[in-house]
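Heads up, one of the protein chains got dropped from this complex, but the rest are sitting where they should.
Going in written order, the chains are labelled A, B and C, and every chain counts its residues from 1.
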Amino acid sequence: MSGDHIHAEPTNFFRKHVFSVDHKVIAKQFLWFGLVWLGIGGIMAMLIRWQLANPGDPVPVIGSFLFPRTGGVIDPATYNTLFTMHGTIMIFLGLTPLIIGCVGNWAIPLMIGARDMIFPLLNCLSFWTVFAGGCVGFYSLFVPLGATEAGWTGYPTLSTTVNGLGSGETLWAIAVFLIGASSIMGGINYMTTVIRLRAPGMTWGRLPLTVWGLFLTSALNVLFIPVIGSAMLLLIMDRVFGTTFFVPASIMQGGGGGDPILYQHLFWIFGHPEVYILILPAWGIIGDLLSFFARKPAFGYRAQVGAMTAVTVLSAVVYGHHMFTTGLSAMLGESFMLLTMIISVPAEILFFSWLHTIWRGNIRFTVPMLWSVGVIFVFGLGGLTGIYCATIGTDIFLHDTYFIVGHFHLTMAASALFAAFGAIVFFFPKMFGRMMSPLLGKLHFWLTIIPLVSVFCMMFVMGYAGMPRRYYDHTSMEFLASLQHMNKAATHMAFLLGSAQLIFVFNFIKSRWFGKPASTNPWEVGTLDWQTETPLPHYNFKDIPTVVTGPHEFSHPALPEGRDWISMTEELPSA
Amino acid sequence: MKLHTKMMQRLTSLWTSGITRASLGLAILCGMAPEALAGGKRWGPVPFASDFGYRFEDLFWLITWLCVGSFSIVVIMILIPSVRDRYKPGRKAHFDHGASLKDKRLATVISAATFLVLDAWVLVIAMTDLREAWWNIPESEEAGVYEVEVLAQQWAWNFRHKGADGKFGTADDILQMNELTVPNGRSVSFQGTSKDVIHSLFIPAMRFKKDFNPGDINSVWFKPITAGNYTILCAELCGYAHYQMFGELHVLESDTFDNWAADASELGVAAYDSEDTEARWAWDWKE
Amino acid sequence: MTSAAISLPKEGIKSRVNTTLGMVFFIGSWSMSFGTLFLAFAVLRQRSGVWPPVGIALPSLPMATLATAVLIASSVAFHRALQGIDAKDSNAVRADGLGLPWIIGLVTGVAFALLQGWLWMDLMAAGRNPSSGLYESLFYGLTWVHALHVGIGLLSLLWATIGLAAGRYGSHRFSTINNIVIFWHFVDVVWIVLYLAFFIF
Partner (left out) sequence: MTSETSMRRSTTLIACLATLAFAALASFRGDSAPAEATLEEHAEEQAADEHGAPAEAEKPHMRAPIGVDLYVREDAWLRAPGPEWFKKQSDLQPGRFTFNEEGGDGEGEWVDAQNVYRLIYDEEEDVYAYWSWAGPEQLTRGRQDFLQFCSSCHGIDGDGYGRSGQWLRPSPRSFHQSNFKFTKVIQPLPTDAALMRLIKRGLEGTPMLPWALSDEQLTDIIQYIKYLSPEGEGWRDPFTGVGDVVESGEDTWVGKEEYAIERGKRLYHDPSGANCALCHPGYVNPSALGKLLGDDSVKARESYYLPVLKDSAYEVQGQPVKIMPPDFTWHQVRAGTTTQDLFETIASGIKGTAMPQWKGALTDEDLWALAHYVESLINDYKGKPDARAEFMKGLREAK
């Protein structure tokens, strides 16, 4: 039977809390892991912003501790390392563990009515592999000859031994490979679980949108992470064994014959789906949350699922828009431009559905709801600015400027982060049995969205003014020095944004141990995860529930007065 | 606690009052205000100086206004329910799955309309622009095309002109480093590659950018329309001193340029060491 | 462990589907991985004018053909072995899975690994190492990754062999060995593509 794999609850500390195979423990492990890395990546972002606003000034307080050899000054090599690792950490070790690792592990079995993932041991291995990847990546910061400096994209030949002679870049590639392996394991587990372990009655049409988003993300993970895995293998071989996959003959002086552009193709075949890997769960989560807190069925459930699926499919064929300036042929360039534009159609359907979901609702502006509306806002900004980047005529100027930085931070980083925050606050009561403080949560939300939007909108202005990204010092030439005032302004806002996250840390820690105890179903929603006891028993469900209703049947006319929701296990009263 | 909660609700109701957008805009302005007060600051790009520069500006602002329009709709669609449909005990939300044929039609029509207005419009203009400007690299037989070979390296730009004899790789070639001098009003066609890592030739005033990859030759062109000095940047991360890899473009009026080219070619011959075979890097112009 | 003496029923279809589905996804993932490598191969080969390069030592065609034959034989043997195990209704007899086909499969599998090693040694002896050029890069790079999977496959098969001998696996616990053999078939298919890419076309 779908839920019959019961084994005894472990009593040993290691089996219970460290090498646990229980999806709930693993979700919490991913949560802590992701939050720690989010913090590290965030500190890196603050260092980057400090350097941009005050080029060559020693970093106050922590500078002499972090960079003793330069007396607290971030030197250009360190700066390159910082933005490289900031990107890598935020994508692979911050957001992925939070929004896929934590939310996926937590939500999938509970929402579909399963007792655990279908491959619990693989699940455990998935976490410890990403943990190992994180360790390797962190260690790479301290090796001789410097850490990776080739950007998170790691383009050859900068990332081959032409530039980075030390082992930093190799270790970075190994870390990315390990993290990728972890994602594949997770993806296989999620997909098989969703396909095989749904509770009776939990049809595909009744899956909560969160699960849909995670399912599609898993498909992308399983299909496209191997591509970067192979690219990393080739890169490692180039670096360690002297092969020449990405090193052209002109550099090698005899031998060689590889192609650095090949790497860019491989990287972006993965890299573009990676954007959707992060954003699909976010879409799923807010699709649910908007409906939950507007107390209204998710508008166009099928359309939303269809749009997400369409994006999943399309994501594989638009990657070329990252390479418009690399000398792509005219035909390829135009095709990729067209295909990229087509992605806006499913995106519009999603926006349409979300906005209609809150339209004429009975909206409870709880913290998760605020984050969800925030996602619509920042993703709207980021998505629309994507048109500039997809259009070659404008991209030819805006490519590799701060415009792109603003664009992808809003689309991928901010949207996924907001959805992750929303999901954390939403699932917190079930996870830890306590409520997070709504007051601090709202304060955190407002102090996050305002500086965040202003930082990245300023980046649009900077990019349009022609400021290239990945520059250590914009004051070294007159052309850019006259734009420095915007860099300073963005830095002020970024520091505000950074310090606002301390509110979250405080709120999280405080609520984890001292928060108000939560009731079984504090949000009054009908999905299966909220029909269980709090705290959750080891096997989630004593009896596997039978699903008879959809996940979003809020405010059904036939519901009794004073109750606007219905559990998925309850029959809808006939109107 | 109660008071705080109330205050927070106030803050949350910012959505409701339409101040949201204003406050966000204000935040941007507030952040920038101290720096903006000082003079000599730039907010936009330098004026374009190439004949296709206007295409970028036109397209950029077209997209901008389209985006402002559609984003306003999104914000309004957020604001209205935020004001009108806030939680009231006892009120029931409108029960609607949005699965009716009408809704499906509406979604389809709106998506299609948005696509046509937002994307297809931009797409058509962009395609035209590309074919008429950026990808319309002039053939070398065309009269008045000025050809330059570019060799990028960590961290400098090497430019090679044909010199007096009209051939690359000869003694009278003009070699420039981090400086490029071209005639005004003539199409300047580049072919470029790199010695080591990927670099990207970015001349903001000319509104173009092209990667130069090791082991491959890429072409790009522009036609200056205003004489003057412009900045050349590297737009692809190329290692430690990426931020210092910049040069200057001098666009000279054609008389001045002819004088310059004659002198430069002569000095090129004087500096040419026929025994130093190591120092050759020109290639035949690729069609 | 007393299971060897007890007759256990055949593994249920549900359990088989569950695990095999996971394996199928794994294989899909791996296919993308090797697909990427073959894409790299195709692109790089397309870029170089003469293929294979003239005037340098190439890996030995007869030996590679032999290796291919051996690996196919191994796959077929394992397939037969699995059919045999699956045909049993229960594991009434201890270690009855470990029949001749299984042993043949294992031996030929190891033989393939040795032949692969010989191919590398031969090429090394001719002075061609991974940094010699593009052909060598591709040959060593791709066969290394494949050999890694051969190694994993052989270790898993060894695990399965021990399990079969001890009676842990059999028709009552079929999907473990089934999955391992599926993986081995996948390794086989990848080698055939490699062989075609490097030696035939």
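Going forward, contacts are C-beta pairs under 8 Å (C-beta built on N, C-alpha and C of every residue); 3 or more make two chains touch, one makes a residue touch a chain.
Owing to the predicted nature of the structure, the values given are computational and were not obtained by experimental measurement.
In the complete assembly, the contact with the undisplayed chain comes from A:170, out of A:29, A:170, A:344 or A:401. Contact with the chain that does not appear here is found for just one residue of B:110, B:127 or B:241, B:241.
Think of the hidden chain as still there; on chain A it touches residues 4-5, 7, 56, 69-71, 73, 75-77, 118-122, 125, 129, 132, 144-146, 161-163, 165-167, 170, 174, 177-178, 181, 185, 188, 236, 239-242, 251-255, 472-473. Mapped onto chain B, the interface with the missing chain covers residues 151, 153-156, 158, 177-179, 181, 195-196, 239-241, 244, 250, 252, 256-257, 259-260, 262-264, 266-267, 270-273, 275-276, 278-281.
Operating definition for what follows: only the chains that are shown with their structure count from here on.
Measuring from the averaged C-alpha position of chain B to that of chain C gives a distance of 50 Å. Shared interface positions of chain B, defined as residues touching 2 or more other chains, are absent.
Multi-chain contact residues, meaning those touching two or more other chains, occur in chain A at positions 256, 258-259.
By the touch criterion stated above, chain A contacts chain B in their complex at residues 76-77, 80, 149-151, 155, 157-158, 162-163, 248-251, 256, 258-261, 294-303, 325-327, 330, 333-334, 337-338, 341-342, 344-345, 348-349, 351-353, 355-365, 370, 373, 376-377, 380-381, 384-385, 387-388, 391-394, 396-397, 399-401, 438-439, 442-443, 446, 450-451, 453-454, 457-458, 461, 464-466, 468, 470-474, 476-479, 482-486, 488-490, 492-493, 552, 554-557, 562, 564. By the touch rule above, chain C contacts chain A in their complex via residues 14, 17-18, 21-22, 25-26, 28-37, 39-40, 43-44, 47-48, 129-134, 136-138, 140-141, 144-145.
Every residue of chain B that touches chain A in the complex is listed here, in rising order: 1, 4-5, 8-9, 11-12, 14-15, 23-24, 27-28, 31-32, 34-36, 38, 40-46, 55-56, 59-60, 63, 66-67, 70-71, 74-75, 77-78, 80-82, 84-88, 90-99, 103-104, 106-107, 110-112, 114-115, 118-120, 122-123, 125-127, 129-130, 134-135, 154, 193, 195-198, 200, 202, 204, 207-211, 213-216, 218, 231, 233-244, 246.
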